[in-house]
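The complex appears here minus one protein chain, its other protein chains still in place.
A, B and C are the chain letters, set down in written order, and residue numbers restart from 1 in every chain.
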Amino acid sequence: MSSVIGNKVKLSVFGESHGEAIGCVIDGLPAGIKLDFDEIYKDMARRAPGRDGASTPRLEKDIPKILSGVIGNVTTGAPLAMLIENTNVKSGDYENIMIVPRPSHSDYPAFVKYGGFNDVRGGGHFSGRLTAPLTFAGAVAKQALANRGITVGAHIKRIGEVSENGFELNCIDKKLLRSLSDKAFAVICPESEEKMRAEIEKYKADKNSVGGEIECAAIGLEAGFGGNMFDTVEGELSRLLFSIPAVKGVQFGLGFGFASANAKAVNDEYEIKDGRVALKSNNNGGVIGGITSGAPLVVSVAFKPTPSIAAKQNSVNLQTMENAELEIKGRHDPCIVPRAVPVVEAAVALGLLDTIL
Amino acid sequence: MSSVIGNKVKLSVFGESHGEAIGCVIDGLPAGIKLDFDEIYKDMARRAPGRDGASTPRLEKDIPKILSGVIGNVTTGAPLAMLIENTNVKSGDYENIMIVPRPSHSDYPAFVKYGGFNDVRGGGHFSGRLTAPLTFAGAVAKQALANRGITVGAHIKRIGEVSENGFELNCIDKKLLRSLSDKAFAVICPESEEKMRAEIEKYKADKNSVGGEIECAAIGLEAGFGGNMFDTVEGELSRLLFSIPAVKGVQFGLGFGFASANAKAVNDEYEIKDGRVALKSNNNGGVIGGITSGAPLVVSVAFKPTPSIAAKQNSVNLQTMENAELEIKGRHDPCIVPRAVPVVEAAVALGLLDTIL
Amino acid sequence: MSSVIGNKVKLSVFGESHGEAIGCVIDGLPAGIKLDFDEIYKDMARRAPGRDGASTPRLEKDIPKILSGVIGNVTTGAPLAMLIENTNVKSGDYENIMIVPRPSHSDYPAFVKYGGFNDVRGGGHFSGRLTAPLTFAGAVAKQALANRGITVGAHIKRIGEVSENGFELNCIDKKLLRSLSDKAFAVICPESEEKMRAEIEKYKADKNSVGGEIECAAIGLEAGFGGNMFDTVEGELSRLLFSIPAVKGVQFGLGFGFASANAKAVNDEYEIKDGRVALKSNNNGGVIGGITSGAPLVVSVAFKPTPSIAAKQNSVNLQTMENAELEIKGRHDPCIVPRAVPVVEAAVALGLLDTIL
Partner (left out) sequence: MSSVIGNKVKLSVFGESHGEAIGCVIDGLPAGIKLDFDEIYKDMARRAPGRDGASTPRLEKDIPKILSGVIGNVTTGAPLAMLIENTNVKSGDYENIMIVPRPSHSDYPAFVKYGGFNDVRGGGHFSGRLTAPLTFAGAVAKQALANRGITVGAHIKRIGEVSENGFELNCIDKKLLRSLSDKAFAVICPESEEKMRAEIEKYKADKNSVGGEIECAAIGLEAGFGGNMFDTVEGELSRLLFSIPAVKGVQFGLGFGFASANAKAVNDEYEIKDGRVALKSNNNGGVIGGITSGAPLVVSVAFKPTPSIAAKQNSVNLQTMENAELEIKGRHDPCIVPRAVPVVEAAVALGLLDTIL
């Protein structure tokens, strides 16, 4: 049981939603990386709640305070520690869930795991709020990757019944990925935003919530990173991606589409292009045999609907061990997906940095 | 880059398809586990090729030789080492692929990664044959789990266009899972076998291959295993599952189905059943917040079509750096999925054992 | 390169001597441990400088601020994060050492390692000040051990030419170990303090410093913890102990005394005592074959003299690459050993907790 991950770059995340502070320690960063903190804060703002109707009204400042590892914006090679103080906390909303666990939330499994000692306020250490330090660490990793010519970006591929096309091998470029990072609602096709927002509003109005899918790409990766057997790029990234609350599926390239495909149709053939080996297609999403192929990395992630909804639900009372009904108060996202885009980018960036170092 | 995995139970896999031998070392097994080697060999036989028209004619004995860690079928607590000598090797078939890499195979990425020093005969260390030691280790893990009342089993959910229903919360029991382990072609619905075999034959006749999906379940897991943040059950299992060649996607419960779902429809509510907390549905596949919920674990895995096909394909010549055509000789599976069932069970069993110890 | 250690309990330490703050994250602590913070602060006070003539006049408050992982003094099972803000920093003292490295300090090796990007003020991340979070984490570990009946304590065995007897098998008890923890200058024999202080003063007056040895014991350990091959108790503890600045040697039981000994004289024979297996001697220091033997754990650690002395020393100028003389200003300990006692206890406690969990 660990909130630490990584081999060369180790990330240790701490904090509870309604505790003193949340934060992280990034260990093993190379010395001499010049960090652009405006870029980092921009990613954190993309994740932060309260920016529009698609997310919770809870307002946070989420200003990270750098404690160590940086002098004048340049990494020192010592651990980079950061904290964000918790503000605007309304714990009262949560007392009840210690006794009546919220369906599809960590409440009950965590109650069993920690024998009732865990902090349940706002989900405690399981809160989506813990993705803030993850986003910070990922934003740092993205800059370390940028120094190596690697760019990471993601878009919302689906919300409920509304979807847009994924990344096309021939149209993923730095410009596209950067443009996605500049959007509060990251979609490739401008029309998608309005349709997806409408889909979210539909469920919000019904005291309900809706799931979605985020697709993330990385370009500039040379062939030959990753592997062997148990250190596949897919395995490394998926372990990080599943640490994002509500993620229930991870696939690379065609992913589950491969299950109904045949080799003639989906094998990625090679050709010589500009004197270099190139792939004629990228159904494998940039990873073959667990190793980068030189084509863009393309991974997509499925999110379940935010389990916290205003509608009444069935649950149990852990004290009386009787059935109970639950009405969740407090403020919650009708759809977490728009805010999760920079978090997915962060997980991918951290995994890639650890892989290529 | 590592062929070692695990925290408490560390598995180290070695060998190359056409080398002296393949095998593994299982480190950290508790002492005193009584092993039923017939059960273990049965799993290995399920994975072994050449048993029917659905797999390659290459015949292997695949008799594992136990080198250490066991006295009189009981584990000693020291590392359990096993090897399988390679026999019936026809290297000649593979010489060409050192120069002309097979599309969608590890050949090219591995060539770049190892600077051409890697053993490419039969895929070398990337060969599907390396799943034999993985299956062995998983069969050992399954028995360690059985001692704790946990049963693991899997079925073929899809091959190409042919699919069958997945595990239903109320009908997954030990009997079903055991019965699947007794089948050479593991399907829940008897009619599925004929249809799926026909689908495979269709592609085989066309010098082509087809992908599929395997769904695996584990029952008897108490709530409270796994977590925190980066040690989610999903992340641990997916890292192992992606180490199986050709796996391109992993999902838990509804998985990607969550992306178009809403909370009212898919939240797993609680109820008191026989005096204990029970889930009324299991859309989360037995894992909530990264921790086991007490419901059956249900994970499904997507396999791409075997990239080695008899049909002519486009590739490049890495020596002359010119486009080239490739015709793969040798013996290959038109569909790897039927043989992969015990391998998926093995990866899940190893991940669960490491999680609960 | 990592400031993270541990398997089940992972400790991540961060901070630089003259940065914003120092601190740590303790990951994997069991939930439900009731912490006595007065005890924890007492250990930190024992390590803190400025309490008497034997240590540097630099005054620190060193009040740790708990950020997460604890509610009402009880651990939640989430990472326990702590920070100490840096105060009373006089950086001016240190500018010169960026160019002229201090002999026997990390300055030059770190300069090479980090390409000059590391924070050298006060030794940066290599400062002895980083032992404050280590002491904090160890104090927490000591309480987790105490819940399991294990007590850890240490004494100053030698300073320069002055030494006192080590722990005797038959007189190590909880009372002795606790009494040592209550002393600012931890010696078993009351007479030792005055002699050792005099030895320190002698070198201080000469603008010099002196080394010493600390012996640490742990009682209440059952037989059977630790091992196998690469996870020996000796190896785990030594890796932690060598992370304490100035430690250059670690030995268990007789340690280097074994090199001139014979088996008849030093083998630890067994006997039945009160119906249980007991050792008639403890030359192995409580660890045999890398596993706890049930006898008290006894480890001793050698410290080199504080390399920072007021006397003029020879060094080089890394800019001009010419020989140079160096006079170190600032405030330094003529002997670090008295303050290092709780740090040694901390390293031992952390290693033992990780081993027995």
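Following the convention adopted for this analysis, a contact is a pair of C-beta atoms (placed from the backbone, for glycine too) under 8 Å apart; a residue touches a chain by one contact, two chains touch by 3 or more.
Predicted model only: the values in this text are computed from it and were never measured.
**Q** Just to verify: which one of B:43, B:119, B:213 or B:236 makes contact with the chain not shown?
**A** B:119
**Q** Which one touches the absent chain: C:48, C:177, C:297 or C:318?
**A** Counting the whole complex, the residue in contact with the absent chain is C:318.
**Q** Considering the whole complex, which of C:17, C:75, C:143 or C:251 touches the chain not shown?
**A** C:251
**Q** Based on the whole complex, identify which of C:18, C:125, C:142 or C:197 touches the chain you can't see.
**A** Checking the options C:18, C:125, C:142 or C:197, the one contacting the hidden chain is C:125.
**Q** May I ask you to list the residues on chain C that touch the chain which is not drawn?
**A** Spelled out for chain C, the touching residues are 1-5, 11, 13, 101, 103-110, 112-113, 125-126, 130, 158-161, 203, 206, 208-213, 222-232, 234-236, 238-243, 245, 247-264, 266-272, 275, 277, 280, 283-285, 288-294, 302-307, 309, 311, 313-316, 318, 321-323.
**Q** Tell me where the left-out chain touches chain B, residue by residue.
**A** These residues of chain B touch the chain that is not shown: 1-4, 10, 12-16, 19-23, 25, 27-28, 31-32, 65-69, 71, 74-81, 83, 113-115, 117-119, 124-125.
**Q** Considering the whole complex rather than only what is displayed, give the residues of chain A touching the chain that is not shown.
**A** Here the touching residues of chain A are 7, 27, 77-79, 228.
Please note the rule applied: only the chains that are shown with their structure count from here on.
**Q** Please identify which chain has its centre, taken as the mean of its CA atoms, farthest from the centre of chain A.
**A** Relative to chain A, the chain whose C-alpha centre sits farthest away is C.
**Q** Go ahead and note the Å separation of the Cα centroids belonging to chain B and chain C.
**A** Here chain B and chain C have centroids separated by 46 Å.
**Q** From the mean C-alpha coordinate of chain A to that of chain B, what's the distance rounded to whole Å?
**A** Chain centroid spacing, chain A to chain B, equals 27 Å.
**Q** Which positions in chain C touch two or more other chains at once?
**A** 27, 77-79
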